[in-house]
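Here it is: the structure, laid out below.
As you look at this complex, bear in mind that one protein chain is not there, while each of the others sits in place.
A, B and C label the chains in the order they appear, each numbered from 1.
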Amino acid sequence: MADSVEKTEARAAFEELPDAPPRRRLRLSWSGRLGVCVVAFWMAIVFIGPSISPYHEADILDEALFIVPGSDNPYPETDYQPPSSVAWLGTDYLGRDTLSRTLYGARTTIGISLASTLLAYLVGVTLGIAAAVGGTVMDSALSRFNDAILSIPSIMLALVVIAAIGSTIPILIVLTGLIYASTVFRIARSLGLDVKVSDFVEAARVRGEGLWWIVTREILPNVAMPMATDFGLRFVYVILFISSLSFLGLGVQPPQSDWGSMVRESLSGLPYGSVAPLVPALAIATLTIAINLIVDDVSAHAGGRLAKRMI
Amino acid sequence: MALLNAILRRTALGVVTLFVVSVLIFVGTSILPGDVANIILGQMATPESLAALRAKLGLDEPAHVRYFIWLSDLLTGDLGFSKAGAGAGTIGTPISEMLMPRLVNTLRLATAVAVVAVPFAVTVGLLAAMYPGTKLDRAVTFTTLGLISVPEFLVATLLVLVVAVQLGWLPATAYISGQETGMKLVRALAMPALTLIIVASSQIMRMTRATVLNVMSSPYIEMAILKGVPRKRIILRHALFNAIGPIANVIALNLAYLVSGVVIVETVFAYPGLAKLMIDAVQTRDLPLVQACAMIFCATYIVLIFIADMVSILSNPRLRHPR
Amino acid sequence: MAALLEVDGLTIDARKDDGSLAPIVKGVSFGIERGEVVALIGESGSGKTTIALSALGYSKPGLEFTGGEVRLDGRDVITMPPDEKRDMRGQRVAYLAQSAAATFNPALTIGEQVTESPVLHGQMSREEAEDRAEELYRALELPDPDRLGKRYPHQVSGGQLQRLMAAMALCGRPDLLILDEPTTALDVTTQIEVLKAFKSVIKREGAAALYVTHDLSVVAQIADRIVVLYAGDILEHGDADQVINRPAHDYTRRLMAAVRPPPAAGQGDEALAEHLRDSPAIEVKGVNAGYGRRMDGSVTVKVLRDVNLTVQRGHTVGIIGESGCGKSTLARVMSGLLPATDGDILLDGQVLRPGLQQRDRSELQKIQFVFQMADVALNPRQRIGSILGRPLEFYFGLRGRERRRRVGDLLQMVELPPEFAGRYPEELSGGQKQRVNLARALAASPEVLLCDEVISALDTIVGANVIELLKRLRRQSGVSFVFISHDLSTVASFADDIVVLYAGRVVEQGPTDRVLSPPYHPYTRLLIASVPELRIGWLEETMESQEAQAGIDRVVRMTDTGCPFFDRCPIAIEGTCDRETPPVRRLGGRHAIECHRSEAEFLEGSAPA
Partner (left out) sequence: MKDILKFQQMVRDGVMGRRDFLAALGALGVTGAAATGFLHSSSALAATPRKGGTVRYANNLHGPDDQMDPIVFTSGIDYTRGRATYNGLVQMRDNMALAPELAEEWSANSNATEYTFKIRKGVEFHDGSPLTADDVVWSMNRHLGEDSPSVAKALFQSVQEWKKVDGHTVKAILKTPDSDLPAKLTEKQAKIAKMDTEDFKKGNGTGPFVLESFEAGVRSTHVRNPNYWRDGANFEALEITAITDPLARANALIAGDVELINQVDSKSIPRVEEADGVRVISTPTSAYTGICILKNTAPGENDDFVKGMQYIQDRERIVRSILKGHGTIGNDHPVGPAFGPDHCAELAQRAFDPDKAKFHLEKSGVTSAELHVAPVRLGIVEICLLMQANLKKIGFDLRIKKVPTDGYWGAVWMKEPMNVVSWNMRPTANAQMAIQFAPGAAWNDTFWNNERMGQLLTAQLAETDPAKRHGMLCEMQTLIHNGSGMVIPCHVNEVDGASNKIQGIPNVPFGSLGAYEWIEFAWMDE
C-alpha cells in the first residue's frame, strides 16, 4: 500500500514538462517604449491636432500681431519670425504659424503615408501571397514583373506619372502605394513561401480546404508579425518618399500643409536661422526615428544577445 | 555544375527582367502626352509635316511594331535622337552623345561615393556587430538611425549652409565641365559626394550590422564561442563569410541608388548627372531621352543586383563545391 | 584525488518577461573523474543541456548563473575571467552539439574547423593539427581521411558530420568532452556506428565525458555513471549498472518502463482480432512517385518505385525504413498531398483520384494525416478549439454548441482536459501537442489514419503514453492505421503488418510476427540488429556482428536497375544483385521478400545475431 501511494504521488509529481519555456512576450526596451510614446503622440496629433492648434493651417498672420510696442513701424515683417507668444514656433515663409501647420500637417503627412502604405500592403500582400500559393507560371510572371518595377527608380517613376497626370492626394497615394507594393510583394511572397510548406498548411490542404481559407486563416496570421515589423519600416520609407516628392514640388495642394513641403517651402529661411523648416523636419525625424526604434526593438535578434556572449 | 546552373539561371532571369523593363518603359513613356514627331518638330509642326515625320520614324506603325523597332535599335546601340539642340529643321542630338558626359559625371560621383562609403560603412558596421551594446555600437546605431530617418534634402541643405556658406570650405554647387583634375575635381565633387556618403553609409552600416548579427544567431557561431575562438575571428572568419551574400546585396542596392536615386542631391547641388537629365527630359517631354535614361537606370539596377547575386552564388560553398 | 569537474550546488535561472527569475537548474551537484563517462539523463526541460554548458562557463542567452560553482580542476569556470574562459574552451573542455549539420559553419572547410581550436590556442602548429585531425578521421572510421579536411560540411553525410564533430572536439586533446544528445538526430543504423566510434575514441584518448541524452538505451552503452534529472533536480545518481538494473527512484523506473523492448517475433497487438475483417480499407498499387514534376508528368527525383501494399480494415500497417527511404513520401501519396506519377490508391476498393483538388470531401475525410512534428503541424495562431473545431465544421457542418461539445469529447478522447480548447499550441507540452494533432485527425472520423513518425520527436515516457493512447483508440474506433516510423521497436509493438522500405522500394512486408522472425531480408536484419538494447555490453556484442559492418553508413542509392541494397548487403551476389531487379518471393500469407536469395539461403546464412 505504501507502494501504491508512492506511485500515485510519482504520477502526480512527474507530469510532462513543458516543451519549451513559453515564447517570450514582446517586451520593449526603454528605447522601444520611447518610440511607442512618440508614435502615440503623433497619432494623437493626427486626431486632435487641428482642434488644439492656435490658428488654421492656411492663416497668414496679421502684421498687427507682430507690432512691437513702442515701435512706429505699423508693418513689421511676418515671415520667418522667431518663436514668440504670437507664434510659439515662429512663422514660415508666408507668415503662417509653424506650430499650427505642423499640427495640421501631421494629419496630411501621416494620413497620406498611412494610406499609401496600407495600399502598398493590400496590393503587395495580395499579389505576393498569390505568387506564393499560385502556380509556377503565375509566380514567375508576377516576380519578373515585380523585378522590373523594382528596378525603375521610384522617384523617376513618380516624376513621369505626376508629369503626365498631375498631383492630387489620391494620385499621390495610389502612386506611392503601387511603387511600394513591389517591395512588399517580395517580402510577402518569401514569407508566404516559407509558411506555405509548413505542416499546418499541408494539414489544411489535406483536409481539402480552399485557397481562401488557407491564405486568410493559415498563412496570413502567421506572416502578420514579420509583416507588421516591415510595415513600420515601409511606413518610414513612404514618409520620406512623400517628403522628397513634396520637396521636388510634387506634393499636396496648398495651402494644405504636409511636413515635406513645409520643409521645402521654408528652406530659404534656414540661412536666417528660422526654425520654420526645422520644425517639420524634426517632426519627420522624430516620427521615423520612433518607428525605427520600435522596429529595431521588435526585431532585435537573438544574434545580438549571442554576440554579447562572445569573448 | 550546380554553380554553372545557378549562374545561367540567374543570367536568364536578368535578361527576362530587362525585357519586361523595356516593355514597361515603352508603355510607361507612352502615357506622356505628345509623340516623338511632335516633339522633334516642335513649333514648326503642321499636320502634313507631322504625318510625314511620323511615317519616316515609323510612328504610324502599331505600338507593338514600334516597340520591337525601338528594342532592336536599342540592342544595336542606336538610342535615337533627342530634340535637344535640334535647332530648326535638323533632327536633334544623338542621345548617345548627350548621355555620355552625364553618364561619366554620374559614374564619377558614384565611384567617389562608393570608394569611400563602402569600405567605411562595412568596417564600421562590422565593428558595431562585433561589440554589440557598447558605446561604439550605440553611437553607430543611433547616428545611422537618425540619418536614415531624416530626408536627404535636409542633410544636403544643412551641409551646404554649414560647409559652403558659413565656413566657405567647399563650393556650394558642383558643376563640373569634365576638364577638372586633381584637387579641382575633388573640390567639385566634395559636397554632393559628402551628402551621398552620409546617406549611403548609414544604410550600408545598418544593414551590415543587422546581417552580421543575424548570422550571429546561428548555432555554428555558438559552437565557435564554445571552441574558444576569439571575437575578432568569429566575426571576420565565421560570420562575415556567411554574410557576404546579403552584404553584397545591400551594397548593390545602395550603388544602384547612387546612379538613379540622387535626383534630390543633383538638384540641390546642380550636379549635371543622369538623374537630372532624365527629370529635365520628362519636363520637356523628350520621350526618346526619357526612355534611354530609364533603360540605363533599370539596367544598372539589374546588373548591380545580378553582380550581387553572383557574389552570393560564388560565396556559397554549396554551389562552389557540389557534393 | 579531486574530481576533474565538480558541479557544486549549481543554480541557473531564466530571466522572465517581468524581470523575475525562474529556476531552470536547482542546486545540482555531481562530479566527473578523469577518464570517466557520466551521463545526464532527463526529458526535455529537465535542464540537462543547461548544466552541460555550464561546464564551459557558458549559458544560453536569457539564462543566468545565480548560484553554486562549476570547478574544473578546482577552478570555478563560471567566474573565470574572459581570457581564461576562452583558453579553457576547446582546449580543456570541448563540446559536441546535437546537430552537427547546424554546428558546422557552412562556409569553412571541415579541416579548418576541426583544427581551429588547437591552432588558435597555440597547442599545435597547423601541420600538427592537420596530422592529428587525419589520425582522428581514421580512428573514427571516416572515409577518405587524407582529403576530408579540404571538403565542406555539405559534402559529407549527416552521420559523418556527427563523427567529424567528435574529431573537432577531440583535436585539441581536451580533458573533458561534453556530448549533447549527439546521436538523437540519427537513424538507428547510423546511431550505432557513431556511438561505437565515440566510445572507442573516448577510451583511446582517455578523456572524461559528460553525455547528455534522454535515451536510456544509449546511456546503457556508454556511461560509467548516470545522473537522472527532472525539472532541474537530481533524482538519482549512481553507477550505470545500478541505475539501469536496480533503479532506486520511481521516476527512473518509469523511464525504464517506457523504453520499448527490442523488436522480436511474437509482438503485435492481438487484442484487436475482433476488428479484423478481411476487406482492404486502403490499397496502394504499383505506385511510383517523386518530386520536381516536369511538364510531361515525370519527376526529376524519383522516390517511390513500384510500391504495393494493402491495409485491411481495422488493421495497422507499420512502415519502417531509414530516413530518406520514402516513408513520408508514401504517406503523402496516400493522402493525396503528392500525386503519384504511376499507380493507384484505392479506398474501399474505389480508385482515388491522385491529387487533392480532384478528391471529394468524403474521400478526404476518410483518410486523415497526422503530421510528424506537432510543433509545426498546429497553426500557432489558432486556439486548440478552432484547430479541432475546423474539421468538424468542414466535414460535418457542426457549429456552435454542438461543435464545442465535440471538441470537448475529442480532447477527452486524447486524455486532455477540456479547458485546453482555449489555449494556443505554444502553451502545450510536446506530448500534449501531439495529442491535439491526433485529435484533429480523429475529428474527421476517418477510416484510415496516416501517422507519420508521430512519436519520434517525443521523450521516452511521453512517447510511450502516446502509443498507449493510439492502442486504445484503435481498439475503440476500429480505424485502420498506417504507422510510419524509423523506430522498429515502436512499430513492432503496435503494428499488425510491417512494410520495410529501402530506397523507395518495399523490400519486405508481412505480418509483424513473420517479418520479425527469420527468414529476413538482409536489410530487415540490419534494422533489427541496430536497435539498441537497454543492456550494458550490447554495443560491444553488436559491433562484432556482420550486420554492424553493413551498417557503416553509405549513401543510399536510388537505382532503377538492380537491388538498391546491393552495396550494403553482406550476402549480395556480385553480377546479379547489382544488375537485376530482385524478384518478389512470397513466403506464405501476406509475407513477401524482395531478394535474389532464396528462402533457404536466408535461413542458413543469416540467423539473427
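Keep this in mind: a contact is a pair of C-beta atoms (placed from the backbone, for glycine too) under 8 Å apart; a residue touches a chain by one contact, two chains touch by 3 or more.
This is a predicted model, so every value here is computed, not measured.
Novice: If I'm reading the header right, one chain is hidden. Which shown chains does it touch across the whole complex?
Specialist: Contacts of the omitted chain with visible chains: A, B.
Novice: In the complete assembly, which of A:53, A:78 or A:198 touches the absent chain?
Specialist: Here the residue in touch with the unshown chain is A:78.
Novice: May I ask you to list the residues on chain B that touch the chain which is not drawn?
Specialist: Residues 33, 41-44, 46, 49, 82-90, 93, 98, 101-102, 157, 160-161, 164-165, 168, 171-173, 175, 177, 267-270, 272, 276-277, 280-281, 283-286, 289 of chain B touch the chain absent from view.
Novice: Quickly run down the residues of chain A that touch the omitted chain.
Specialist: Output for chain A: 56, 58-60, 63, 75, 77-80, 93-95, 162-163, 166-167, 249, 253-255, 267-272.
Convention: only the chains that are shown with their structure count from here on.
Novice: If you count the C-beta pairs in contact for each pair of chains, which pair comes out on top?
Specialist: Highest contact count belongs to chains A-B.
Novice: Report the chain whose CA-based centre is farthest from the CA-based centre of chain C.
Specialist: The most distant chain relative to chain C turns out to be B.
Novice: Rounded to the nearest whole Å, what is the centre-to-centre distance of chain A and chain B, using the mean of the C-alpha atoms as each centre?
Specialist: Computed from C-alpha means, the inter-chain centre distance equals 24 Å.
Novice: So what's the Cα centroid distance for chain A and chain C, whole Å?
Specialist: Chain A and chain C have C-alpha centres separated by 46 Å.
Novice: I'd like the Å distance between the centres of chain B and chain C, where a centre is the mean of that chain's Cα atoms.
Specialist: The mean C-alpha positions of chain B and chain C differ by 51 Å.
Novice: Which chain B residues touch at least two other chains?
Specialist: In chain B, the residues touching two or more other chains are 218, 222, 225, 228, 230.
Novice: In chain C, which residues are in touch with two or more of the other chains?
Specialist: Those would be 58, 85-86.
Novice: What does chain B use to touch chain A in their complex?
Specialist: 13, 16-17, 20-21, 23-25, 28-29, 31-33, 129-130, 132-133, 141, 145-146, 148-154, 157-158, 161, 165, 210, 212-218, 221-222, 225, 228, 230-231, 234, 257, 260-261, 263-264, 267, 275, 278-279, 282-283, 290, 293-294, 297-298, 301-302, 305
Novice: Quick check: in the complex, which residue numbers of chain A touch chain C?
Specialist: Residues in contact with chain C: 6-7, 10, 13-14, 16-25, 27, 198-200, 202-203, 205-209, 217-218, 221-222, 224, 302, 305-306, 308-309, 311.
Novice: Which chain B residues qualify as touching chain C in the complex?
Specialist: The contact residues of chain B facing chain C are 218-220, 222-230, 233, 237-238, 241-242, 315, 317-318, 321-323.
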